[in-house]
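Beneath this line is the structure, given in structure tokens, with notes to follow.
Showing chain A:
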Amino acid sequence: MSSVPLTAYLMLALILFCIGLFGALTKRNAVIVLISIELMLNAVNINLVAFAKYSINPGLTGQIFSLFTITVAAAEAAVGLAILIALYRNRQTVNVDEMDTMKR
Partner candidate 1 sequence: MLQMSWLIPLFPLLSFILLLLFRKSKSESTAWIGVLLTGISLVMSVGVFLAVWQGEGIKTEGTWFQIGERAITMGFEVNPLNALMLVIVSLVSFLVHLYSKGYMHGDERFPVFFAYLGLFSFAMLGLVVSPNLLQLYMFWELVGLGSFLLIGFYYFKPEAKAAAKKAFVMTRIGDVGLFIGMVLLFWQVGSFEYDEIFASVKNGDISSGMLTLTALCIFVGAVGKSGQLPLHTWLPDAMEGPTPVSALIHAATMVAAGVYLVAAMYPLFQASEAALTVVAVVGGLTAIFAASIGLMQKDIKRVLAYSTVSQLGYMMLALGASGYVAGIFHLTTHAFFKALLFLAAGSVIHAVHTQNIEEMGGLWKKLRITGPLFLIGALAISGVPLLSGFFSKDEILASTYADGKYGLFWLAVIAAFMTAFYMFRLFFLVFTGEARGNEKGVHESPSVMTFPMIVLGVLAVVAGYLNTTWFGTFLSDYLAQGPVELPHGDHHGPAWIPLVATLAAALGIGLAYLIYQKGTLSRDWITRSFPSLAEVIYNKWYIDEGYDQTVVKGTRGLSKLGVLFDRYVVDGLVTAVTNGVQGLSKIGSRLQNGQVQSYGTAAIFGIVILLLIVALTGGYFS
Partner candidate 2 sequence: MNAWLLSILIFSPLLGVLVLMFVPSNDEKSIKWLGVLGTLFPLGIALVVLSAFKMGGEGLQLTEKFSWISYEVFQSKGQVSYPIFYEVGVNGLSMVLILLTAVVSVLAAIASFSIKQNWKSYFILFFLLEMGMLGVFAAQNLFLFFIFFEITLIPMFFLIGRWGYLEKEKAAYSFLIYNGVGSAILLIVFVALFMKTGTMNFEQLAYTFSLPQAELNQLFITKGFKMGMLIALLVAFAVKLPVFPLHSWMVRVHVQAPPAIVMIHSGILLKIGAYGVIVFGAGMFPDQFKSLAFVIGLFGVINLLYGAFLALTQTDVKRVLAYSSVSHMGIVLIGLAAGNEFGMTGAVFQVVSHGLISALLFFLVGALYERSGSSELSAFGGVAKRMPILAGVFLAGGLASLGLPGMSGFISEFMAFLGLFEKMPVLAAVGTLGLILTAVYVLRAVLAITFGAEKELHEARDLTSSERVPAFVLLAAILFIGIYPAWLSDMLRPTLDAILLGLGG
């Protein structure tokens, strides 16, 4: 067994998640927002893999889960970027702040 306790992984994941969240919620550049979301998903991956190894009930499926997560995240990023491009074509901006024509 490694000397690195599970908690450390979990903390790392949590911090990563929070950083991603922070980025997703505050960055004005839409690309960075999308990347931040990837960061959050990766935090989950760390969780899954760490749990798969060190949990009270360790199990291999966690790692498989993380594989799927990675794939899906990639797809999501792709779709997100595609939509962003369409948006950029029409609006000439990737600034998230300016995407507020619909409100109230």
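Operating definition for what follows: a contact is a pair of C-beta atoms (placed from the backbone, for glycine too) under 8 Å apart; a residue touches a chain by one contact, two chains touch by 3 or more; residues count from 1.
Here is how the candidates were picked: all candidates are chains of the complex that A comes from, given by their letters.
Computed from a predicted structure; not experimentally measured.
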Legend entry - Result, touching chain for chain A in the complex among 1 or 2: 1
Legend entry - Touching residues on chain A, where the partner in the complex is candidate 1: 21, 24-26, 33, 96-97, 99-104
